[in-house]
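For this depiction, one protein chain was excluded, whereas all remaining protein chains were kept in their positions.
Labels run A and B following the written order; every chain starts at residue 1.
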Amino acid sequence: MSSALALRGIRKSFDGYLALDDAQFDARWGEVHALLGENGAGKSSLMNIAAGLYAPERGEMLVDDNAVRLAGPRDAARHRIGMVHQHFKLVRPFTVAQNILLGLPADQAGHRRQLAALEERIRAQAGELGFAIDPRQRVDSLSIAEQQRVEILKVLLAGARILILDEPTAVLTDQEAERLLRTVQGLAQRGCAVALVTHKMADVKAYADRVTVMRGGRTVATLDPRTTPAAELVRLTVGEAAAPAPRARSAPGPACLSLQGLSTPAQGGRQALAGVTLDVHAGEIYGIAGVGGNGQGELAAAIMGLIPEAGGDIVLEGFGSLRAAPATARRALGLAVIPADRYGHALAGGLSIAENFAIGQVHSGRYGSPWWLRQRRIDQDARDAVAAFDVQGVRSLRQKAALLSGGNAQKLVIAREFSKQPRLILAHTPSRGLDVRATAQVHARLLAARDAGAAVLLISEDLDEVLALADRIGVMAGGRIVAEFDQPADRQAIGQAMVHHD
Amino acid sequence: MELLTHWIGSIPDFAVPYALAALGLILAERSGVLSLGAEGLMLVGALAAIGAQLAFGATGVALVLAMAAASLVSVLFAVLVVWLRINQVIAGLALVFFCQGLTSLVGTLMGWTNQPVTSAGPIPLGPLAQLPVLGRLLSQNAVVYLTPLIFWAVVHYLQHTGSGLRLRAVGENPQAADAAGIPVAAYRFAAVVAGAALVGLAGAYISLLSTKLWIAGMTGGRGWIAVGLVIFARWSPWKALAGALLFGCIEALIPQLAAAGVQLPQYFVLMTPYVFTLGVMVWVALGRRRLDGEPGALGEPYVREERR
Partner (left out) sequence: MTKATLAPHAAPKAPARRQPLASRRYTLEIRQQMSMPRQALVLGLAVLAGLAISGLILVAAGVPAGELFNEFIVTTLFDLQSLQAVLFQAAPLIMIGLAASIAFRARFWNLGLEGQMIWGAIGATAVSLHEIGPPALRLPLMAIAALAGGLLWALGPALLKLRLGVNEIISTLMLNYIASNFLLHLVYGAWKDPKDSFPYSPQFRSFERLPEFFGSSGMAVLLALLAMALAWWFVQASRAGLYLRFVNASPRVADAVGVPVRAIILGTVLGSGALAGLGGFLIAAGQEGRLTQAFYQGYGFSGILIAFLARNHPVAAAVVAALVATLFVAGRNLQVFYQIPFSMVQLIQAIVVMCVAASDFFIRHRLRRVAAD
């Protein structure tokens, strides 16, 4: 088997941040080659370079043993490289056929004839791969799994023989993921080279012929996953084994937060939240596990107060129904939020660290009356918090928050939210994009808050995180809590609940 | 009856500038570029048409030169917005004021202000012109007759050609278009310049064929109304044509009412187009939560290598 795609010595930085440092990758014709690594390891960046979207600063790329330098995605397509991204690059109002047509060179026959001929080819190719698709359907009316299939058809019909799939199973159910990976295996058997970017060990072991492990922008090893034990793969992926957080379990208090039948109005036939009912007690961490896209984001938004039209009720012990309280007031009642989208819901990147910190408690009057801000007090508090919560990279309190690295930005959010001794904490994928050390620090903070008597609602798509932190686990699927487990919980049972819902 | 005839016959004169300007804006905005400079480009077209007519005496030539002038000025806007990716609202406003200042300056220096011109009249129709109401309606100049054709051509381009598909892709999702290898910047540039030609034609119509005169600032906000019209029409050319006709009907009514002796406070009557535009905007907003038809990436500059 000869080499289809080879990247050697790749170096790439984004405005000072080194994303790839001497990265290598080598995929052969006819194999499924997995690219394994945690978030931020550089897998997507490396593959974006292979697909012609980014240009490397240093290093070389070979296609079929010929050195190439790609000028853009069209050039990559010419070299028979096609990439299916995590975030689909589909034009939503267009039909399937129109989307696929975009990537193809114009035809003499004229647009309408070309479109008709393409619709035929789409049906044929889909049939070959084992599924049916209507080329005249609008993309925004397709499910996520179907849209992904459109993306695959797109690259295949553009002539790709080297396929790169970036975290393809992240948004699929287990069944859909299985179908996809089997399709991918079929493609490899037909001679294509497939690069599969993933962080899921199970997929790698089951479907990959070889795996390259990346960590911190470098290539760590290339192995055969079938003969390498899972523990070894984990060790290579995460580096030093992160010690599991100590599990001191104190008796939980009364129910602090009670969700009763929380639901959202139907949009496009689907309800994001279809009646969520659960209780979180003081002094406990309630972890919500589930595949992404089952209403987790909407649940967080509803608790934050961003969905006023939600049905059902959110009751805060000692206050009553939160429906009466807008987002501003909820903060004042002791709700702390660590949202998933740091720069969309927690930090204003363009404002300074001091300002981002101050906004946490300025409503309560701690930093002065509405007529005059007490800047010195803000600065003092911010400085103390930055030190206490180990926020690194702060050269000045006036510097823009966007300059902080992911882990430190998250720590700043926590510093702000926890400074006011919250009684209720909502943490939504708190360790997304963080390295192992930062994740351990974040987890320690959550546990400490729990031990101090706060009620913590943890929503995470990372089952390991939920298992490590939660005292009780609820599985969320289809907008509802479908099963609850006490710790120690059976991982398999939880996994089952995540995919089999009625 | 006379009134009705005159009213209906004068509608195209009022409607065509709105229609052409709106179409030009739609073309540019379908590629994702928010085009607020219509008021300025119309002025450029208006001035250039008069200047060319005074210099060459041929209406057709004047119209073509007007379109070219507007396109040329729009290149400046395109450079700012597509290449340099500056805020499209600021660039649009700056363009309007740039054109207002420039046309006023050039008009004065070249002595073109207030110079009446003779330009092409209605197309000779022979016996058809004698028909009761229809005769007056059909007696229009060539540009009026061209307008539906131009609309058809643009719609055909957008809906039924590969190039039009790519243009719409650029406006809906430039990341997807870029990934498909479509040159986003080139399409946006071309759309802005081509759209500007139509906007320039609209302005030229007002000065050369309608009033047959140039005065600084003569478009009087019609470019802004066209911007509102595009939102009202939800970026669909045929709806924009309908909207332009509606506006034309209303504006054409005003002088007819005055001729009929209906006493209306003069300045309130002049306010009508603006009040109407405002009303239309509110009506649209009341009707829909989200403006579907709005190109997905309208107003956002596109840079490929983005990291947060």
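Here is the rule we go by: a contact is a pair of C-beta atoms (placed from the backbone, for glycine too) under 8 Å apart; a residue touches a chain by one contact, two chains touch by 3 or more.
For clarity, every value in this text was computed on a predicted model and none was experimentally measured.
J.: Of B:3, B:105 or B:153, which sits in contact with the chain we cannot see?
T.: B:105
J.: Considering the whole complex, which of B:8, B:58 or B:76 touches the chain not shown?
T.: Residue touching the absent chain, from the options given: B:76.
J.: Looking at the whole complex, which of B:4, B:55, B:75 or B:89 touches the chain that is not displayed?
T.: B:89
J.: Touching the missing chain, which residues of subunit B?
T.: Missing-chain contacts on subunit B: residues 36, 76, 80, 83-87, 89-91, 93-95, 97-98, 100-102, 104-105, 108-109, 185, 216, 220-221, 224, 227-228, 231, 265-268, 270-271, 274-275, 277-278, 281-282, 285-286, 303-307.
J.: Touching the absent chain: which residues on subunit A qualify?
T.: 14-16, 55, 57, 67, 69, 71-72, 304, 306, 327-332, 337, 339, 343-351, 355, 358-360, 362-363, 367-373, 400, 402-403
Assume only the chains that are shown with their structure count from here on.
J.: Can you work out the whole-Å distance between the CA centroids of subunit A and subunit B?
T.: The mean C-alpha positions of subunit A and subunit B differ by 45 Å.
J.: In their complex, what parts of subunit B are in touch with subunit A?
T.: 160-163, 165-166, 168-169, 172-173, 175-182, 296, 304-305, 307-308
J.: Over in the complex, which subunit A residues touch subunit B? Could you list them?
T.: Against subunit B, the touching part of subunit A is residues 14-15, 17, 53-54, 72-74, 77, 83, 85, 89-94, 98-99, 101-103, 106-107, 111-112, 114, 343, 349, 402.
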